[in-house]
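All protein chains but one are shown in place.
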Amino acid sequence: MQSWAFQAGFEDRLLQSLRPNYRILAPVRGADGVGRLQPVRRWTELSAGTLPLIPLKKVVFPPHDVLWTLLGIEYREPAPSTVPVALVGIAPCDLYAFAYLDLVFADDPHYQRRRQGLLLVGSSCRPNAECFCPPRREPPPFDLFLAADRLWVGSACGEDMLTALQEELSSPDDLPLPAEITDGQQQVPENLEQLFGASAGLPLWREVGERCVSCGACSAVCPTCYCYEMSDEALPDGRVNRRREWDNCFFRNHALVAGGQNFRPTRTERLRFRFEHKMLGFGALRGISSCVGCGRCARACPVDIDISAVLASLAGGGKP
Amino acid sequence: MKTISLQPLTRVEGHGRVEMKVQAGRLAAVRLVITESPRLFEGLLLGRSWQEVPALVSRICAICSGVHRVAAASALESALGLQIPPMARKVRALLLLGGHIESHALHLFCLTLPDLAGTESILELLRAGDRRAREGLALKALGNHIQELAGGRVIHPVNVEVGGVVRLPARESLEALLAELEEWSGRLPSLVEVFADHRRYPPATPALGTRIAVDCDDFLLTGRSLRFSDGRVVAGDRYRDVLEERAVPWSNTKHSRTAGGALLAGALARLENAAGRASAPVLPEPLDAGIHGNNMAQGLELRWALREARRLVRELLAGDADAPVMAAVRPGAGVGTCVIEAPRGLLIHHYALDDQGRVAAADIVTPTAINQAAIEAQLLADLQGVTEETALTDRAGRIVRAYDPCISCSVHVLRR
Amino acid sequence: MTVAFQPVPAVIETIDETVADNHFFTFRLAEPMPVAPGQFVELSIPGVGAFPVSTATHSGGATFQACIRRAGRVTSALYRLGEGATVGFRGPFGQGFPLEAFAGRDALLVAGGLGMAPLRALLQALLEERERVGEIILLYGSRDPDAILFRDELEGLAAAGTIKVRFSVDFATELPWSREAYVCRIGLVTELLRDLVFVPTKTVAAVCGPPSLYGCVLEDLARLGIDPERIFATLERRMQCGVGQCCHCVTAGVFVCRQGPVFSLAELRRMEKAI
Partner (left out) sequence: MKKLRLAYVRFTSCCGCQLTLLNCEEQLAAIDEVAEVVYFDMASSRMDDEGPLDVVLVEGSISRPEELVELLRLRRRAEFLVAVGACALTGGVNVLAGGDRIELCEGVYGECAREKLTFPPQPLCRFVRVDLQIAGCPPERSEHLRLLGALARGGLPALPEYAVCMECRQRENLCLLLEAKQPCLGPVTRAGCNALCPSFGAICEGCRGPVTEANRAEESRLLLGLGLSEREVRARMERFSGVSHEDH
């Protein structure tokens, strides 16, 4: 992969060159300690490699997205935003999340409309005790990736970005991304599908099921959770908005149908469903784990339910 | 003898009716019957921790929820011997002003304006494109916006706790509010003009009742003592020495009176009692509208409240954003009283806490309970000579409305 | 293909109220939308919501016909709209019944309650090329005689000898009626299977009904000798998007809305908790 060395101060000039054409968002840790995606002007404002509490999916798949508005008898698409977004200082796991969502929403016009204009500038991170990235075969999707004093080019668009900044760059080379990004920290058991299939009766699920309060935090903060609910908002002025809203497989009515039949009636079943989705994937994506190892869900869970611990427990025979 | 009854009372907050006994073509007796069910807040507060009180008492009444919450917190702070940080005091004052603006705008434009225009409700006025109705609603929205900023939510604000407030409003929102307030200052006088015109009100006798209001050096909604128009000034915590309460069989609200007879609380009483104070709005003289002068007074107070809110927002902006807003609370025994001005008049909260900080006694006196005797007397006085039945009920409704009564508050008079 | 979220407007053309709370609606669409038997659409009442519904007819797509039960919030709103009201359609979604599997074989259709609606579409498709299939047998259980859907039509087909029909009802105040061409019994639809004469190895079965029906019937059919690859059922799950995104319908990792709702018993056996 094409890589260049850069000098001190390059990051700011990169931001400067992006500014005319992009709305630049980057993870910024607020005064309250919460990381959020926020507009930045200078590199020092951003907390590169920090994981914003609500992940990047909100940019391409907002929590409350209007799919259409009905005015009288006329359906209207939401007006596309004119300024494309550049996400800067993004940690590798959050970039990997895009790889997954891109597959899920390959045919989705609302996702694609936002995704196509998106510029991704990755940034290496320092994994901490709560992360557990799996090993990867492929590099994540990105346009540019910055690590220490080198950058990598991941797309034609990224390459274009550099033309104006050529003078700042030196020692071009064909290099892979730094190993710590692709090596990962946690091994996933080979026979996970089998382990999972045989796990239905294990005490593990009952135990976590009893603790879970169905608050939904874990899915809200998960960079690859994408269940949604469609709901209509009709207003007295006659407007109707059909909205796509983040849903959550923990909620009681996720698999409830009219008449009261619930296909996942207990919290235990719903919890197991979530882990099945995370670890094994659904539909055409069966076999692709969507857990990028960011550790957000464990941090956000009020009762300390931790997917990596669940995984370890599964591998170790299912003791809680 | 014939009883003419105005039922239900409409465009007031709460359920009640007016019963008028007509004898030989003359109005002989009037009763304000408050049918609203009592919610027995005393049974609810007794034994509960001091921490729970503010949130619970705000549920006494939605329109006055902010002032109830502030009153409870202040009374408990005085019971616990607490001083709250100055910035917290300002946030609370801003919340009260927001409530004042919202409540007065609601009363004047949604409840009273239809009387002046001869419609059933503000909806007809909006339909007809009435500018005053529209702008009055915008003013009401401004009051709500202030309450939201200072209180965290419009009704039953969450920002006020015993010891201070949870947080300061964000700087950007204060700045935006200031701009909004500036913009209003030009518009307001002409908007409330309609309420200052005494020809728009029915003929009236002078407003009855000894005026009672919180006494303070300047014109404010909070203070330490009570001032009567007969010249008496009484420390707030001695309120029981001067206010008597009497349950009456026909009403779920107890009557408050003073040795001198009926009492009048509210905007009119406030302005009359504060006459001569530097920043007190000045009532026109002579005031030919009787109790309807309360609407005029509310209009004047709106202008005052907007000015005052501007001052407070500037002070909050100038203040230290990192200054503490919550004092540490050491729970214990104590007795505390707060006298405060709700939009519709004097409100008193009084609590005794046991050594664990649990409520041992609670007493709340609300403005409408204070006004009830005056309302009945005023009805009797103003409606003498009115014989036609619809005129009688119509006029009675307007008189009751002039007090801006808050009936859901009134039935929660507590006494233990 | 990109997913379309905007509904195609449609007008309620007629409402047949023969069966209480299971009215038969005909909608006329602004753009044709051919829906194969077993497939479904999402019917929107803008401002209220949307729900999945199967086609009850095999038609060209200029109209859509469905039997819709008044089940909850959105379906009740539909009942409140009258003829002439505008609704919207998204679709068609899912995999329908594999019609080619019926070619040259006998067809055994087992319906419970509202499950008759999608099977009626299948039946129409089979009847369109009647000569391509052998015998067609319909077993149809309802709550009571008044709840039988398409009763006149089915009795007519039976009387003409085009298909064989057997009804069952859970309750009846009078003795069930039976004619030469068809019988009706009191009891569960499964009981109709007991003395049914048919050639299992030559038969393709299609079953549609409430989840409780599947619990007994599907494996019974297999035990009687029908190849599990040729026993089809449609699964009901909560559905919203219809395109394998929203995840409500997922069962054993499978998007029922997309890979189903029609599955063979062989497939269902591989899916944990499908039945």
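The chains carry the letters A, B and C, assigned in the order they are written, with residues numbered from 1 in each.
By our rule, a contact is a pair of C-beta atoms (placed from the backbone, for glycine too) under 8 Å apart; a residue touches a chain by one contact, two chains touch by 3 or more.
Keep in mind that this is a model prediction, so the values were computed, not measured.
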item: Where the missing chain makes contact, among the chains that are shown; value: A, B, C
item: Touch with the omitted chain, as defined above, among A:90, A:220 or A:279; value: A:220
item: Residue of B:4, B:55, B:117 or B:178 touching the missing chain in the full complex; value: B:55
item: Touching residue (missing chain; options B:8, B:81 or B:203); value: B:8
item: Sole contact to the chain not displayed, among C:80, C:130, C:143 or C:223; value: C:80
item: Hidden-chain contact residue, picked from the options A:1, A:34, A:175 or A:288; value: A:34
item: Contacts of subunit B with the absent chain, listed as residue ranges; value: 8-15, 35-44, 48-49, 51-52, 55-56, 59-63, 65, 106, 110-111, 114, 120-123, 126-127, 137-138, 140-141, 144, 152-156, 158-159, 166-167, 247-249, 252, 254, 397, 408, 413-416
item: Residues of subunit A in contact with the chain not shown; value: 32-34, 36, 52-54, 63, 210-217, 220-221, 231-240, 246, 248, 250-253, 267, 300, 302-303
item: Footprint left on subunit C by the chain that the document does not show; value: 45-49, 73-74, 76-78, 80-81, 85
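The working rule: only the chains that are shown with their structure count from here on.
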item: Partner chains shared by subunit A and subunit B (touch criterion as defined above); value: none
item: Innermost chain, where centres are averages of C-alpha coordinates; value: A
item: Whole-Å gap between the CA centroids of subunit B and subunit C; value: 64
item: Numbers and ranges of subunit C residues touching at least 2 other chains; value: none
item: Multi-chain contact sites of subunit A, meaning residues that touch two or more partners; value: none
item: Sites on subunit A touched by subunit C in the complex; value: 67-68, 70, 73, 75, 77, 104-105, 107-110, 112, 197, 200, 226-232, 234, 240, 242, 244, 247, 249, 253-259, 261, 263, 273, 276-277, 280-284, 286
item: Subunit A-touching residues of subunit C, taken from the complex the two chains share; value: 1-7, 9, 44, 46-50, 71-72, 75, 86, 211, 236-238, 240-241, 243-248, 250-251, 253-255, 258-259, 272-273
